[in-house]
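Before I ask anything, let me first share the structure, which is written out below as structure tokens.
Note that one protein chain of the assembly has been removed; the remaining protein chains are unaltered in position.
The block that comes next holds chain A.
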Amino acid sequence: MASFLEEAEELFKEYKEYIPTHKEVCDILDKEFLSKEDLIKLLNVSNKEDILLMVKKAQKLTRENFGKVILLYAPLYIANYCQNGCVYCGFSCKKEYRREKLSFEGIENELRKMKEEGIDSVIILTGEDRINSSVEYIEKACEIAVNIMSEVSIEVYPLYEEEYRRLSNVGVIGITLYQETYQKEDYEKLHPFGPKKDFEFRLNAPERALKSGFHEACIGPLLGLSHPKKDVLCAILHAEYLLEKFPKTEISISFPRFRSAGTDFMPLYTVSDKEFIKFLIIARLYLPRVGIVLSTRENSSLRDALIDVCVTKISAGSKTTVGGYAEEKDEDSEAQFEVEDRRSVSEVVDVIIKKGLRPEFTNWVKGVKNI
């Protein structure tokens, strides 16, 4: 098992019942960098006053490190074929479902439509299916995207190092890959068959991508699949591990919460808004320079409240159906999960400006290297 997971396990065991006093919280917040013990102690805080103090510091750290800028992006689902049977997912291969895959022309149409909306940073997504969504197909899609968008990332199944290198050479700058859960036993139960069953291959994928020339990696658990606090602790330590190993890259973290996806899967854990906010704040306190990404899975009022606290990047105007931008599609019945914030890009931009922040659509124009 990865060393940071072992460390998380030990910390969790040792401090399971430990609730820091108010004085201790203040002492921790006074530090420039928190220790791992501080991290787990803060995760145990539930007192509102203390959380509000944490919010204050998180906001200050975000402003110092990222300025008054919020990055915007949108996902593009190019295919929904999948060989896995993740018990919680609407795209699972066990589900009767209309499978489709965009043609290259279709991909271009979608991207142009997104661009018209003002999006300039895209994440290309597929389900996990090496035959129907081959690396060649993804590579070609990325090539098209690089010519249209300033910034292209991927959220596809874990690849091998050489494959990531191919995409990096095309100009892809970032990878998003959620581990779903860092608790191996639960992971194996949730992924009963298919290539995704391989916990380690997925866990080590961001590392392979960064090794192959990617600038950015966004990681995290899908909250609710397993013990949330444990998963958050693991994800933060995972981010720290990547930062230490690849000090020149940019690491982001995201904590999507489980949403119903047309399956009868009921998560064992639910994460309240309060807990969710606390998790994001603590990620910021422990890793002041880590990016924090918030998707449209969260509702608009919560997103608006978090935008000027700790978040650095949000999605906007997202469609989670294959080909949902150029064509009208039923988001409710065909999407991988429910989108909560359905505002247009313009509406989200307005909120950002009203908050005194500047919307920004690119962090690495054409990956800089590939201009």
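Methods note: a residue touches a chain if its C-beta (ideal position, glycine included) is under 8 Å from a C-beta of that chain, and two chains touch if they have at least 3 such contacts; residues count from 1.
Going forward, contacts and distances are computed from a predicted model.
Name of the non-displayed chain as stated in its UniProt record, restricted to "thiazole synthase", "Sulfate adenylyltransferase subunit 2", "Fused response regulator/phosphatase" or "NADH-quinone oxidoreductase subunit H": "thiazole synthase". From the options A:His22, A:Lys68 or A:Lys189, the residue with contact to the unseen chain in the full assembly is A:Lys68. Within the complete assembly, residues 63-69, 115-120, 150, 215, 243, 247-251, 289, 345-346, 349, 353, 356-365, 368-369, 371 of chain A touch the chain that is not shown.
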